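Quick one: this structure, given as structure tokens, is what I'll be asking you about.
Other chains of the complex are left out, but the ones given are in their true place.
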Amino acid sequence: MSEQSPHRENSDVQSPHRELGLTDHEFELICEKMGREPNGVELAMFSLLWSEHCAYKHSRKLLKNLPTEGPRVVMGPGENAGAVDIGNGYSVAFKVESHNHPSAVEPFQGAATGVGGILRDVIALGARPIALLDSLRFGEPDTERTHYLVDGVVRGIGHYGNSMGIPTVGGEIYFEPPYEQNPLVNAMCVGLARTDEMVRAAAAGAGNKVVLFGSLTGRDGIGGASVLASAELDEGDDAKRPTVQIGDPFEESKLLECCQELLAEDLLVSLQDLGAAGLTSSAGEMASAGGTGIDIDVGLVPLREADMEPFEIMVSESQERMLAVVEPSKVDAVLALCTKWQTASAVIGEVTDSGTFRILKNGETVGEIEVEDLVDGCPLYDLEPEEPAEWTYPNRETIAADAAVLNIPESDRAIAVAIDGNGRRVACDPFQGTVEATLECAANLATVGAEPLGVTNCLNFGNPEKPGVAWQLGRAVEGLAAACRALEAPVVGGNVSLYNETPQGPIYPTPVVGMVGELPDPTRVAGRPWQDGDAIALIGPFDPSLAGSELEKQRGQLSKGLPAHEIAPIKDAISLVRDAVRTGAVRTATDVSDGGVVTALAELAISSGIGCEAGLDPVIARRECDPEDALFGEGPGGFILAGDKAELEKLGGQGVDFELIGQVTGNEVIAAAGESRVEILVDEARAAFESLEERIESDQAGLTH
Amino acid sequence: MKWGVLQFPGSCDERDALNACQLAGGGGPGQARLVWHEETDLSGLDGIVVPGGFSYGDYLRAGAIARFSPAMTAVAEFAANGGPVLGICNGFQVLCESGLLPGALLTNERTRFICRQGDLIVGESDSPFLAGLEAGSTISIPFKHQSGRFFAPPELLEQIESRGQVAFRYAPGQNPNGSLNDIAGVTNEAGNVLGLMPHPEHAVEAFSGSTDGLAIFQGPALAGAAS
Amino acid sequence: MIQARILIRPKEGILDAQGKAVEAALPALGFEGVGHVRVGRIVELEAESIDRLEELCEKLLANPLIEDYEIETIG
């Protein structure tokens, strides 16, 4: 299911193009470009490729401002996923993608097919997926709907990933009211590829064959386009037009191995997965990227159901399919490998030099569109941003994790991956909130000694036609660009999900940032628990404030705006921590995020089973802040480090703010600031932390598969 | 010792198994190769691993379809001739389905997929795979499965126990799936076929936190040298 | 007390991954001439009355978006 706008303009009036979500203006433009009215097949194809999801009508202009180049970039935006070089002939491919709307409709399959989709984007580059991360947002933990959604989504992600043998190594989950009806399910996949075996999506070479392989094509996800169904199908046949796609990880597992072998034997010119808008977008985009034309004969497509119409075949979103361009002399070898892997395959067309996308049915033309009109012809809209004078979001819970480390023996090093995004803070201040999400990723990487190589992102926002949302989107992208530029971390890919709104209102604007970094030694990651007697330091230009904080949320008084911070000194702190971790100078490192210093200390205490005594008066003195700010305030740029006192002290006096704040001891977390004092038994803190799991536990049995 | 690691459509731990076999032999790619599920010639191989994963998607029943593959017919013959065969997770399920090992594996008691590091107690089985392990000792390796509840009807269970076919038990309190008698792994009567649910192949390198799994792969060579 | 048997199957047109995999495997197992395989679930239970079985199917046993169900009662 593609993530099109659930709210269409003028859908009240009966007219195929409107029902398909095209505006009158867009329809006129299509007629003008074609010099005639499109027929049903063509209209279906236009409607999907000119949808927000495929055409990026409201975001493409903004995305042009992201930094995308760097010495390590192997593939950037425009490809199925981004990729960065990690040396020794290997690259890491990665991308994050949303499956929000499908997960709201059917959480298990929605999340499962979301994972399937992001895996295929990475597989399409020629990479073998090695890890998954997810970034999830739900409503409050105590509601029946949240239980239902969490249960389905978590099982769906697990089912697909497990069945492929790909571990979920990290992620984050937040529970906040604006996501109650519109949950966010963003999945990130990281894959490993031999750089010289990687393949691009661009079609090339007139006369080369187009091979479709993988699952059979059925009526999955045809949804909106079913208005084009022929008259014979009456209402009662609705069941014949399923829109919920079913994920089949077994098929995907075969596809993965098949693609790996096809590329190892150098049999492909290009490769592309079939995602939203199925054959239409994959074939169209391959031709567009290569500046070629393409002929597809729907009569040659292996079908799951016999009587499918050409438009259905062209827009079907059946999962687990790939499209390849193959030189004629290699076609037999390609088909043989597909047979070996027990996956259906067929030559369904040819690359041409006509610049035209021609649809045939058993040799007879049934549709003909200029590739450029289809893929690049959609008008791109300027946003009409306006900073809202007042905003309201219903207002609460978070758990977060630092970076995951993956050993890559092939390249003789390790990589680290992290994913972050705090929608509440972005709601308070879209620019600063997005800068913080990006910095937090880099900070998480630093705690395992990793340096950023590249960034991916998923922009989850409401309806961009609304000035307030447009403003949020614009400011968030500016923040992402600014932070990535400062970190010298190019954005190599991503995804945009707009129209995340329900009658209850929009979601929090939620840019999710994913980052991949490299580290020299996976045994030095400062992820070890702290030990009794360790000194504790707070390091970095951390200037805590309650604005947008967890505490403020608990009090139900969310403020507008976040304090601005310079990025450069934060970057220096990140570098210092990274180097300290790499040399083994610190045992334990974590960044200060949700819930401030007290929460960071409590998390370290819970994971080690040992408490601490910390005094935050030096923070109050340096920042001239209130005790409460020092204890619970949030903001970027702070790290808690623990280890040998003499080693830690060496980190002072290096141009980065540094204070020793206490030591590891006892069975209580004690933090004092001015007159204020927090004391909690480690066991109590743990019980509170673990109780969340019970609160979100589903009442359902988790039966369906 | 040269290993063959079976590969079915849907297998996913075959690479780690290959790596474990190679490390067990002291390193080097010559010590193990993949065996495609349609192959029937196992000559030149001294041991077989049926790896974990989701052969045929685990559809119908885990292991039900894979056991019909041509390679499994060859493996049955290999086992009948005394060759060492190790089934891990899905491989264990395949070996039970094909009758090379007694019992069956059912959906975990709590129906959920589990994934965590856990402890196993080594049993008394007379199996080449246990040659490097002391009975009663503990090893720590990952548990990772959704259908790992070992079951055998009472008489069969009694037989398995009395003939010393229990190779591994989950450590007290760690039974993750409701297996009868805490059984995590069993051998055939002769001892040359071993199946277990947990994953020794994921615990062979220091980086992963435990290298306890390596001994199982080293066992057959040790046993061979001793005999 | 009534005995109910509920048959749950993938909806017409919805991918039946299991059925497909079984069907594909049959020839290799020497079973020719078998086709159109569909795999579903069967839930058998005892209930005090038939009244709420439909609701039970909708809410818990089946996923109405992708599955059809059929209730048969005995006694």
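Going in written order, the chains are labelled A, B and C, and every chain counts its residues from 1.
What we mean here is this: contacts are C-beta pairs under 8 Å (C-beta built on N, C-alpha and C of every residue); 3 or more make two chains touch, one makes a residue touch a chain.
Everything numeric in this text was worked out from a predicted model, so none of it was measured.
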Formula of the whole complex, where the shown chains each stand for all their copies: A x1, B x1, C x2
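Heads up, the rule we're going with is that only the chains that are shown with their structure count from here on.
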Between B-C and A-B, the pair with more C-beta contacts: A-B
Chain A and chain B, separation of their C-alpha mean positions in angstrom: 37
Junction residues of chain B - those touching two or more other chains: 56-57, 59
Residues within chain C bordering two or more other chains: 17, 21
Chain A-facing residues of chain C, complex: 10-15, 17, 20-21, 24, 41, 60-63, 65-67
Complex contact set, residues of chain B against chain A: 9-10, 12-13, 52-54, 56-59, 111-113, 115, 146, 206-207
Chain B - residues contacting chain C, complex: 56-57, 59-60, 65, 68-69
